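With one protein chain removed, the remaining protein chains of the complex are shown where they sit.
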Amino acid sequence: MPVSTYSAAYLADFVQGELLGDDCTISGIASLKNASGSQISFLSNSRYQSELESSKAAVVLLKPEMASSAPRAAISVNDPYLAYAQISQLFVSVLLDEGISKAAEIAPTATVSSSARIAAGAVIEAGATVGAHAVIGANSVVGSNASIGDYTQLAANVSIGYNIRVGERCIIHSGAVIGADGFGFAPSREGWHKIAQLGSVVIGDDVEIGACTTIDRGALEDTQIGNGVKLDNQIQIAHNVVIGEHTAIAGGCAIAGSTRIGKRCTIAGMSGITGHLEIADGTHVTAMSLVSRSIKEPGAYSSGTAIEPHNSWKRNAVRFRRLDEMHKRILELEELVKKLAAKG
Amino acid sequence: MPVSTYSAAYLADFVQGELLGDDCTISGIASLKNASGSQISFLSNSRYQSELESSKAAVVLLKPEMASSAPRAAISVNDPYLAYAQISQLFVSVLLDEGISKAAEIAPTATVSSSARIAAGAVIEAGATVGAHAVIGANSVVGSNASIGDYTQLAANVSIGYNIRVGERCIIHSGAVIGADGFGFAPSREGWHKIAQLGSVVIGDDVEIGACTTIDRGALEDTQIGNGVKLDNQIQIAHNVVIGEHTAIAGGCAIAGSTRIGKRCTIAGMSGITGHLEIADGTHVTAMSLVSRSIKEPGAYSSGTAIEPHNSWKRNAVRFRRLDEMHKRILELEELVKKLAAKG
Partner (left out) sequence: MPVSTYSAAYLADFVQGELLGDDCTISGIASLKNASGSQISFLSNSRYQSELESSKAAVVLLKPEMASSAPRAAISVNDPYLAYAQISQLFVSVLLDEGISKAAEIAPTATVSSSARIAAGAVIEAGATVGAHAVIGANSVVGSNASIGDYTQLAANVSIGYNIRVGERCIIHSGAVIGADGFGFAPSREGWHKIAQLGSVVIGDDVEIGACTTIDRGALEDTQIGNGVKLDNQIQIAHNVVIGEHTAIAGGCAIAGSTRIGKRCTIAGMSGITGHLEIADGTHVTAMSLVSRSIKEPGAYSSGTAIEPHNSWKRNAVRFRRLDEMHKRILELEELVKKLAAKG
């Protein structure tokens, strides 16, 4: 594939920054440490400042107050990290087959835009809709009556269940499953009686869904993922969950049924949120925490204990199981000492 | 799709309940809050009792003692939640293609019932068997010599390995993988030496397996999933695990190798059970708990700490690492105070 190149002046315009130094041709983007003399780099974290001087990058994205420190040219911009994100998109190079593969299977009653790309092995079931410029990856399945919005991209081996609605400009990675049945059963003498999961999943616009992430359909109402939500890999979203706009959830989290998560929350990896809770807008949960009650005040929340050598952990964990007893012993000591002090 | 409708009298019969009020036509099921005037609803949790009076539902499933409180008709039934589960099944509406797709790939030596439905892109490998009325979803794979029981349904993109046996009336959701190799290696000087996983997975009847759940084949014997077991999404079941009948496991749990879980247990989400343990019938494990020893007495078990603001958590987590030392200081204080009291 030919490599895309851009002039430094073009890139400065593209990120609404100012080019300081001579214009030149840029063929890629890399870290300060690894950039070659034809690449652009960026400094967004002062931790890497020491790498600036020795970087071979032709141009560096820098905050205005740092712009004079570039070893060669700089692009002065208020948010170098955002500028990096914007420029990174220019250097994506994936080979995508054009058009609709003859090895895809499209039901006669499905509606597929002529500008969509459907890869080999993809299956578009009866009544489904695929929007303009959408991409359906190899061996992905769009279930009956599901709809995929314009410009939305499904990677390979994605499963979209029947009746599911996915918005525009979404990205859904391989192995993701949208619209499996929620986990709902009524106990009976003979065992668990399945509750039909009659709701759908409604996914807004500009949502990204990671590899092997699963979002179940609602029991009666719909599971809802707001605009701009970003879900990492291996996340489990149970039935009837509602996730507010621009919330980001990292890998390995699970959200139990009917919980409502607010807007612009961040949930760090491997955290869990139990069912039927309300989580306030702007809540942050640290890694491997279990949220088992509603959170009404935005802020950062945690549970668990900190890593330590196994031998000391073992001794401490034994004491944890006596923690309430330890508390009682402190209470008794306080009583005794108070009496002794009174006597004394 | 035409919507199914039922008379309220029919539904009362169907759940062995009693219709109180006028018969009417029911076109769906919904929550008390969202039900329209042609839908049936239910009250199973007293928490929602306040929504009963204002519900527009044509009929409400209620316990006998509550049956007179319905705003319109009621169906009096001992277990309204179970009745809801039963009726919910009547309103499932999925478009399923009939018969065996020409775009499926079925090995000449496979045996597929003429009443089975095989979707586009499905692959049935050599020697495999698919039972009567079974459904194999789009792009699912049934490995060589595997067998799928009557009425069992595989959603899209399911992977069933070679030699795996799945019982009758099971439901397996997208992305599930039954029969990958167990994680078994012998250490050697050159690194890890793979142990061939020669066992199978044997899945009973009426089992439900969630999206992206993985169940590994046994090393020498078989991994076994009992009748009526319900597994949510993203669960990992290691080799040689045995799960007793009617046990339910929520999303994101992992069960390590050779552990035996009893009957009618419930394991809440994101919990782990380490290897070679025995878990008694009727054990309940709360969310994000780690079970690292066998459980002989049924009951509820937990580990971990409770969620709190990050700043206070940080202070407490620091102290946890000194918990054994705190205990020793309490012991010393008790000694000292005892001496002081004796002196005094």
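Think of it as A and B in the order they're written, each chain with its own count starting at 1.
Please note the rule applied: contacts are C-beta pairs under 8 Å (C-beta built on N, C-alpha and C of every residue); 3 or more make two chains touch, one makes a residue touch a chain.
Just so we're clear, the structure is a prediction, and the values are computed from it rather than from any experiment.
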| item | value |
| --- | --- |
| Hidden-chain contact residue, picked from the options B:161, B:204, B:226 or B:262 | B:161 |
| Sole residue of A:121, A:218 or A:257 that reaches the chain not shown, by the stated touch rule | A:121 |
| Residues from subunit B at the interface with the omitted partner, ascending | 105, 107, 121, 123, 125-127, 139-141, 143-145, 157, 159, 161-162, 175-177, 180-181, 183-188, 191-196, 198, 212, 214, 216, 219-221, 234, 236, 238, 252, 254, 256, 270, 272, 274, 284, 286, 289-293, 295, 299-306, 308, 312, 315-316, 318-320, 322-323, 326, 329-330, 333, 336-337, 340, 343-344 |
| Where the missing chain touches subunit A, by residue | 28-31, 34, 79, 81-82, 84-86, 88-89, 91-92, 94-97, 101, 103, 119-121, 137-139, 155-157, 171, 173-175, 206, 208, 210-212, 227-228, 230, 232-234, 245-246, 248, 250-252, 268-270, 287-288, 304-311, 313-314, 317-318, 320-324, 326-327, 330, 333-334, 337, 340-341, 344 |
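Going forward, only the chains that are shown with their structure count from here on.
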| item | value |
| --- | --- |
| Centre-to-centre distance between subunit B and subunit A (centres being mean Cα positions), rounded to whole Å | 25 |
